[in-house]
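To start, I am sharing the structure in question, which I have written as structure tokens.
With one protein chain withheld, the remaining protein chains of the complex are depicted in position.
Going in written order, the chains are labelled A, B and C, and every chain counts its residues from 1.
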Amino acid sequence: MHIAEGFLPSVHAVAWTAVAAPFVIHGAREVIKTVRRTPEAGVLLGVVGAFTFVMSAIKLPSVTGSSSHPTGTGLGTIIFRPPVMAFIATVVLIFQALLLAHGGLTTLGANVFSMGVAGPWVAYGAFVLCRRVAVPLLGAVFVAAFLADLVTYLVTSAQLALAFPSAEHGVWYSMSEFLAVFAITQIPLAIVEALIVVVIVSVLLRI
Amino acid sequence: MNPLELAASHNRWTNLPVAEKLLLFGGLLVAALLVPPPVGHLVILAVCCLCALALARVPVRLYLAALLAPVAFLAVGAGPLVLDLVNWRLVVDPAGVDTAWRTVSRAIAATAATITLACTTPVADLLAAGRRAGLPAPLAHLVDTTYRLIGVLIDSARTLRHSHDLRLGHRTSRAAILSLGTQFASVFVLAVRRARAIDDAMSLRAERGQTAVLAAAAPVSAVHVVVICLVLVSVATVGVLT
Amino acid sequence: MSVLSLRGARFSYRRVDPSGARSQTVLDGVDLMIPAGATMALLGGNGSGKTTLLRLLVGLNRLEVGELQLDGEKVRDRRADRTRLRQSVQMVLQEPDDQIFATTVRADVSFGPVNLGLDRDEVARRVDGALEALAIADLADRVPHHLSFGQRKKVALAGALAMRPRVLLLDEPTAGLDPYSGAELLEALEALRGGGTAILMATHDVDLAWAWAEEAVVLSGGALTRGPAHQVLRDEALLAAARLATPWGAAVSDRLGRTITRPEEV
Partner (left out) sequence: MSVLSLRGARFSYRRVDPSGARSQTVLDGVDLMIPAGATMALLGGNGSGKTTLLRLLVGLNRLEVGELQLDGEKVRDRRADRTRLRQSVQMVLQEPDDQIFATTVRADVSFGPVNLGLDRDEVARRVDGALEALAIADLADRVPHHLSFGQRKKVALAGALAMRPRVLLLDEPTAGLDPYSGAELLEALEALRGGGTAILMATHDVDLAWAWAEEAVVLSGGALTRGPAHQVLRDEALLAAARLATPWGAAVSDRLGRTITRPEEV
């Protein structure tokens, strides 16, 4: 679930766009470099983008009866690393806004930061760490996919709390409120997404 | 087929220049963030509905459904603003109520602007506009292939889900997870195979790495631009003055 | 009595059309009864609604008007009814890659029986039975994606057979197969015919329909014409309206005054 169009006040919308922009530009440069080096990668990157979109467009079976869906970024992050994912996630989020009326253009910066930057970087870090300490591949994949999804929503909660701090109790209180609401849907969802990604990787390894 | 794409490629505004539609709805989107609620937002919503339903003739049911798409998020997002948990009891926070309705008002106006753009403008036209505006070729190609593959893969994903359903693949949650995982894996394998084929096929018509295509545009009408600017200025004025 | 039947079926798609049409009715007022043991060819041009009709018969598309009946009882859109339908009616898609997903042939074929909740032995029996019926028992432990197109078609069919359906719907079963592979597949279906399974095969190959089917169902302009294959497939006006060709067999049989189904018999 991404922050809806127009939900963030203008100052926050601009600020998150500014925060996300360097990551997206860096990602775009990486994409250009990759494609110049190996032209075949162009279409393959398109596959990852389309795959992420398709995963996120499919509602999961009655996890909580909510409209939740996977973020789909875990797998791409493991294959293509976070910088490239920042750009691909931007493309996917624009398509989601225009084709599914999901998320939005003014909240693009905030959503890119949560789904395309924070999620992938934490997931990738955890993946590398898990492999270092000799966690089996599929275990590391589970952790990475779980965190890619969960961190996306932790950051979303933080973004909402910063935009709408409780007048009485402050930012941290607001954050805990948003977290509580998202936790109901997102923790089971993150587990399901992670399991699905594990199945995907295990199938891909066998064929 | 995706209902928004369907509407975008078949309405009376489909063939208007992208630049004009971007100026109008981009302007309204910015206005939605800047004008105070609720009158300015209502005016923006009214202008969008007028454009979509009366002028472009987007199907009403589809347009309303798209406008209502963010409702679930608005409920989840506005809930914590309105309600506070005090001594394990939910109480209404009056300051929060004020923030919440202002936020929802803004979100509705902004959503209307984006949705109306999406319902009247084919994505392919927006991508061509990106190319013309100087998006570097490798990026334009990546964005184009993503869009093209989305069109192809959504169908594959749906067919796979149906074929699992035929053999009762969704009967238990364990089976469903296994089934979804293998479906996505199949989609991924198909997608990679298709991507390689497309890449080969492209090399039959140009050197690998070449991605340029003809990106033609309809000429922008000066009259339209003036009218759009007038609309934007009036919307902003009404919004600020009320 | 018919095993599976569709009554007064109406179905439309949302479509982009140059004319700007928003909805296109593919089937309107269609009745179709499939009796036990029938061998029927479903014919029609591209976009005539053959696949749509198959999908309606198996409950993947929802009827706008009309109803689907299994053993004379209405099939509603609820879990119990879908399960009942799946146990009796199976469909094999045109493209095997849309259907096969597991990492071994055996695992893929066992998918349906396992989901039926059968015990291990029964599952194994059904899998082996399906693989033998199609003469692909030697492929049981292979990775489906590494097999040839014809082999994958058989694996997809085996997955449906393992459900022991009473009605089998096939979408263009011989498309993409060379004449020998196509004939081989049809031969495997002969055995089922003996077992009383009804088969409805969608195709636009009129020669195949002429040679194989007892009955022909032609879809054209949303309506359906049905009759003995060798009668329907001689109706040139009907075939032309349905964007179909005249079968060679029909033309040659008329000329030679005896029934001919294959070129060798000329």
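In this section, a contact is a pair of C-beta atoms (placed from the backbone, for glycine too) under 8 Å apart; a residue touches a chain by one contact, two chains touch by 3 or more.
Here the structure is a predicted model, which means the values were calculated and not measured.
The missing chain, though absent from the display, is touched by one residue of C:G129, C:G176 or C:G227; that residue is C:G176. Touching the chain that is not shown, out of B:N11, B:T120 or B:T145: B:T145 (per the contact rule at the top).
Summary of contacts with the chain left out: across B:A78, B:V123 or B:L139, the touching residue is B:V123.
Across C:L53, C:M91 or C:L244, the single residue that touches the chain missing here is C:L244. Take chain B: the residues that touch the chain left off the picture are 1, 5-6, 9, 15, 122-124, 127-128, 144-145, 147-148, 151-152, 155, 194, 197-198, 200-207, 210, 212-216. If you put the missing chain back, the residues of chain C touching it would be 16, 18, 44-48, 138, 142-143, 146, 148-150, 175-181, 204, 206-207, 243-252, 254-256, 263-264, 266.
In this section, only the chains that are shown with their structure count from here on.
Across every pairing of chains, the maximum count of C-beta contacts belongs to A-B.
Rounded to whole angstrom units, the spacing between the C-alpha centres of chain B and chain C is 38. Residue positions 182, 185-186, 189 of chain B each touch two or more of the other chains.
Among the residues of chain C, those in touch with two or more other chains are 145.
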